[in-house]
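Only one protein chain is missing; all other protein chains are in place.
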């Protein structure tokens, strides 16, 4: 057992941290305040700040680009699109890098490692045709365009995919798309050019074979971004969460990914590592919040002592430290478990529903672990950020500090990619399964 | 012991609920959505909707106006300014009415019972000179103008009043005011005309005799609303939380309330009932959230069952019911304890700091009770609203439902009027005091 | 709304507290230590200390006897068996008295107000025949004998009564009893003479009409106390929790209470007020624990300060105070709701299952309230007692202080009379029922 990161991971993490400290940190507050100013003034705040473009160019030049690329799929893209060393990273090697990036709202964009683009790029990498990759993956890897993922719907509980109402019906060489999607993150941004849409193709098929994923250029006739949703008052500019309607949208059947009825496979393959990334970034966010909270608690005084010395504050700070540390280890372990499956040549087995994954031999421990961190980490981050807000007093609620937005981001994660309750259900099912029929572990 | 409300309280509560159901509920969503629309469009959303003005007129005509007026101070104002029955209400009689109003963002404004105006009116009622009352209290009671309270400051931990940096210095017949205040709720609204400013007059005086409260018309030269703060992304239109700077602002010394160095007395007298009102409204908010959550949990289905039947949802709903009920009783009891002091002719003793209050015989139980609810209720409301959000899925985070804004409102209450930690300190001090020196309860 | 106790309640509470302070407190530690000593030495610790007998005589002489007697059923027994004033008390009037008694392990025994005897006496009072009352109720009221209640069984989840396996089969003028019961509290005590046994009479009847309650003298052939169970290491001497087997036990059919198949009615009538009593005593226990914890925190010093001033201790003490206060109010309110049903001449409706109760008009609010306190109070008491233990250091775990035993008693209450989860289910069912079919509250 060895808790030390690999030399490559350690070195990249250090370089990312240095870049963030030297290049991003000095300009981030201004970028953020400019968005706030525009929001207040009713000006456009969706067009990304030119500062982001400049930072992206510098990050790419520094070889700190597309670090999310998974080692088993990166192939030539790692070399062509700037990943340092010319190959991808395992989940456990990427994890500390994602944590570092997560402490900043800007960094994931700068390093071309932000959701949902990373997940969409992974989909194309793993399941896209050569044509699809050439047309969409390469400009995404180059950071020239952005993408969105259109899955959940406003009218139904989307945690149960069988509730999905939107359709993707084959019609000769085309596929016709109808329905309304929401929480399509990224569609606010004018650089967003391509949507991955998921809809029902054959409602009579097996539960896992009904849905299809289709690439839909955002400028296809019939596609309309109806509005941009707030999450607790925030728009998450410059990405935005859109409600998008599809009204008899017609695209060539060659835009279907992997094949009709195979959306479920893709969704599962997309979500596992994506959840690990989300969780690692959330840990970085919690670390940043704790740092801000502790600094404030040392600087501000009341009743003659720094806040850090008053009442239960120091014990709460200790609990936050414990909570972050244990969550980080849980995520690293989940990343490692995912890697174990992959490095044993079982890559082809990913892309199944959790039940099927287990039936076909993928580690139930890995399936459980991903759901475990999905429950654990956002809740942990919320507690830590809330403490930091409280230590800031009223200021913690304002946009003078990144804490309020951080809290909202972490809160969203308790619902995005499946609510806590669904993930607890997965963990429980696997736990109960160990003992069913009187079985032994 | 009798948990039934008095007939007058029950009847007024019922009439308020009926008015809200028949007059406010049908228009509230549109008022809210119009603010959201204007916010998105960068249009003015501070000028209150004309609908609010119409509802105010109807509420006043119905005798449901200024119901917050405290029975021991209402005097002729109750008769002149529309309180039904011509007299004020005790805290325990007003409590269920405040709860009813709290379930709506609009209702407190409509019934002229919103913070901070109620607190400011109470200050003038109790401590204002005849001239001050004629000039400022009467238009406030008439709902013609609004007011703000300028106490906390951005540069210091304001939970410790000795940290306060702003000054109110006597200069002949004038008082000269300098400093920066923030979280001055209401200054966004163009109807806001008068500020109650608190500043240091004599830094060498006893800790409880340093500060002075002064009435400052908002259009006095040197007063500037520098910006309107967000709380977790929300501006709370049409009131707003302002950062206000005072730069050599000069007003007549007759604008001082009660006298130089007496701000502390006023602040304490203002905050007790105000905290009870806040807490009762927060209970109304929690009830509304639970109702929305339960309805959603019954309507939406996943995996073949309504959400209400899945996993731990029903147990969480039960816990929310228990939490609301116990919090409500705690607030009602605190209101009753406050009333006990008042109805025993000890009114003159109010207006002291908690320590002095106790030394001079005001019930430590009442002092503790107000701090107890200040800790208990906002935290309870946050838990209940969070559950309701979770039951709504992603929709719960949007402004399609009032839950996100409700959560933010409750979160602010953990800091407004003193953070949790300070109130726990008050409760602890009183609890420890029972046993000090080997004493018996 | 009036939170002041009635004069009679206040006066009796004060007299009980005085008696406890003057008569019980001075001898309680010795009684307790003697039980510990005998336990260690392997001597008999089931025969009650003669001190208890003397205290009982003095309590009865002081008119502080059988105060649990419910006003609507006390009848002549209140006068004959010592209740001061010659009549019973409402639930809300008895509640503060039960709280006072709950702070001592001995007091409930001394005042003849301990479980399960109070519940058993209530059963006989409400449902017993004249003959049954003369033979068993009168000596119980006189404190001459004790009783036990035999309901739960080791082999099944007893929270679902349909799981019950023990039988009570009619055979001519007799009833024949078979089965194994456990957690039959009181059978360790040699004064225990009568058991109330519950078993299946007609397994084909409606779910609510299958079971029968029968009075079984403990010396009937075939009755055997197989062992006395520990709860977390404690035997709760001098009562004890027995596992009791019934092997072809034959008693006359006149020993059936109310009639065959009517056990469910009786159980429900027995449990409502019983749960209120349990909860009030638990609040007294929590108060006692908090007092001990605070005193210890003031007396012991570490790192130069009393424990009360270290870290989060004072905030935790504040939270404990808040928790006790809100729980007490919740129980008082539940007691008041029960009284409302009773004082409206709806006494005949008690004795139904919660579902049937509601169908026939008994307040769902009261049914919910009793389940709410059953969840709330033991958990609250556990938290407070645990804090007190922690403040005592290792000593808190020993029998030098009553805290360890208090914790175990409160822990048992999370299972006795139905586990938390079942009561949350009742609360949730009623809450969901308010909105089903789109209904309004």
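The chains carry the letters A, B and C, assigned in the order they are written, with residues numbered from 1 in each.
Criterion: contacts are C-beta pairs under 8 Å (C-beta built on N, C-alpha and C of every residue); 3 or more make two chains touch, one makes a residue touch a chain.
Since this is a predicted model, take the numbers as computed values, not measurements.
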Subject >> Identified contact with the non-displayed chain, of C:63, C:259, C:419 or C:433 >> reply: C:419
Original post:
Which listed residue (C:54, C:144, C:160 or C:226) would be found touching the missing chain in the intact complex?
Top reply: C:160
Original post:
Who touches the missing chain here, C:43, C:131, C:144 or C:226?
Top reply: C:43
Subject >> Residue among A:265, A:376, A:400 or A:417 that touches the chain left out of view >> reply: A:376
Subject >> Sites on subunit B contacted by the missing partner chain, in the whole complex >> reply: 311-312, 314-316
Original post:
Tell me, which residues in subunit A touch the chain that this view leaves out?
Top reply: 1-6, 9, 92-93, 290-291, 294-295, 297-298, 308, 314-315, 317-319, 321-322, 325-327, 329-330, 332-333, 336-337, 368-369, 372, 375-376, 421, 423-429, 431-432, 434-436, 441
Subject >> Contacts of subunit C with the absent chain, listed as residue ranges >> reply: 36, 40-43, 152, 154, 156-160, 163, 182-183, 228-234, 300-303, 307, 310-313, 389-390, 393-399, 404-405, 407-408, 411-412, 414-416, 419-421, 424-425
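In the analysis below, only the chains that are shown with their structure count from here on.
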Subject >> Computed distance of Cα centres, subunit C from subunit A, in Å >> reply: 53
Original post:
Could you state the distance in Å from the CA-based centre of subunit A to that of subunit B?
Top reply: 39
Original post:
CA centre of subunit B versus CA centre of subunit C: separation in Å?
Top reply: 42
Original post:
Can you list the subunit B residues in contact with two or more other chains?
Top reply: 421, 424-425
